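With one protein chain removed, the remaining protein chains of the complex are shown where they sit.
What follows is chain A.
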Amino acid sequence: MADKDSFLHLARPLGPAPVGAQPSTAPLNVVVQPQAIFSILDHALRRPADQDRVIGTLLGTRSEDGTEVEIRNCYAVPHTETAEQVEVDMDYQKQMLALHLRANPREVLVGWYATSSDLNTFSALIQNFYGQQGDGTWPHPAVHLTVSTNPGEEIESRTYISAPIGVTAERAADSCLFIPVPHELKYGEAEKSGLELISSAKDREDRSQPIITDLEALERAVQHVLDMLERVSNYVNNVLDEDAEPSSALGQFLMNALSLAPKVDAEDIERDFNAHIQDVLVVSYLANTIRTQIDLSNRLATAALTLGTGDALTDNANQRDGDNRQKGGRGGGGGGGAGRGRQQRAQEA
C-alpha cells in the first residue's frame, strides 16, 4: 500500500486560532488497524447504488503529543452528494459517536474516511467539519483516510491532514489544503490468528473457509516449512554443482541459521523426550478418565434403576443411585488428585 512512498514533513500553515490552545505542526504518523480497513471495505460494498463514494468516521487513539494516531475503529455515516451540494447527516454522526464511545470509552474521534481517492471541494467541506472546534478534532488535525474501492483495481489508501487555505473569507469554509501524511497497516499479536484464517480463504473460489483445527494448521505450517527447506536445499545443491551463482551473503545467512540448532547429547534427548511425552500422555489419559467418570456419575444419577421387583420403590432407587453417585464422585476426586500430582511432576520436569 502507500507505505512505500517517501514523505517529506512540512509544517502546515495554520489558520487564525483563538488564544490558548495552539494546534501543533509536528509531523504526524498514522497507523491503521486491519479492522478499520475491513470495516471501510464492507461499507464500500453496502453503498447505495447511485453513490460513488461513501464516508464515515474514524475512531482511534492519539499519543499524548499528538504525533501518533492509531485508527482502530470506524463507522459509516450516511451522506448524499450531488453535483451541486453535499449533505452529511450530522445528527447521525453525533449520536453514533455517543453510542460508540459508550462501548469504547478510550477511543476518540480522529477523522473521517471516504471510499474513493478523489479529493474535491466536498472533501474539503467535510474535512473542515471534522476538524472544527467543538465537535471536531480541534486542536489536533483531523485525519482523512481515502481507500480506493474500484473493482478490479488495486486498493490504494492515502492519509491526509489539512491546513486552512482560502482566497476569501467566504470561501474558507469549503476549501482546505490536504497534506499527505505517511501511514502504515499494523496488526497486533492477537489479530494474527484471525488474519490467518481470513487470508487462508483468499485463494479459494467461494472466498470462504471453515474453521481449521489446530492439527490442520500445524500440518499446513509444517508443509510450508518443508517446501521452503526444499527450495533452499535445492539452491545449495545447485551451487555445489556449480549450476547456480553462489552468494557469500546468503551463505553467511544460512550458516548463522544453522548454527542455531542446539547441540545436545542423544541420551539427554531420549530421557527428556520420554519424560515429557509420558507427562503429556498421562494428562490426556487422566482428562479422559475424568470425563468418563463424570459421564458415569451422571448416568447413574438419572438412570431408572429397577432392581428386584418391577415397581421399584422410588426412595429405594434413589438411595441406591445416591450411593453409586458418591462412589463415582470419589473416583473422580481420586483421578483429580492423581492428576494434580502428575501435573506437579510435569512442572518440575
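Operating definition for what follows: contacts are C-beta pairs under 8 Å (C-beta built on N, C-alpha and C of every residue); 3 or more make two chains touch, one makes a residue touch a chain; residues count from 1.
In this section, contacts and distances are computed from a predicted model.
A.B. asks: Missing chain, UniProt name, options "TBC1 domain family member 15", "ER membrane protein complex subunit 2", "Eukaryotic translation initiation factor 3 subunit H" or "Protein FMC1 homolog": which is it?
C.D. replies: For the chain not displayed, UniProt's protein name is "Eukaryotic translation initiation factor 3 subunit H".
A.B. asks: Taking the full complex into account, find the residue in A:10, A:90 or A:301 that is in contact with the omitted chain.
C.D. replies: A:301
A.B. asks: For the chain not shown, which residue from A:8, A:83 or A:211 touches it across the whole complex?
C.D. replies: With A:8, A:83 or A:211 as choices, the missing chain is touched by A:211.
A.B. asks: Which parts of chain A face the unshown chain closely enough to count as touching?
C.D. replies: Per the touch rule, chain A residues meeting the hidden chain are 1, 4, 33-35, 37-39, 41-48, 54, 56, 72, 75-78, 89, 92, 95-96, 99, 102-105, 149, 151, 154-155, 185, 188-202, 207-218, 220-225, 245, 247-250, 252-253, 256, 262, 264, 266, 269-270, 273, 276-277, 280-281, 283-284, 287-288, 290-291, 294-295, 297-298, 301-304, 315, 318-319, 322, 325-326, 328-329, 332-333, 335-336, 339-340, 343, 346-347.
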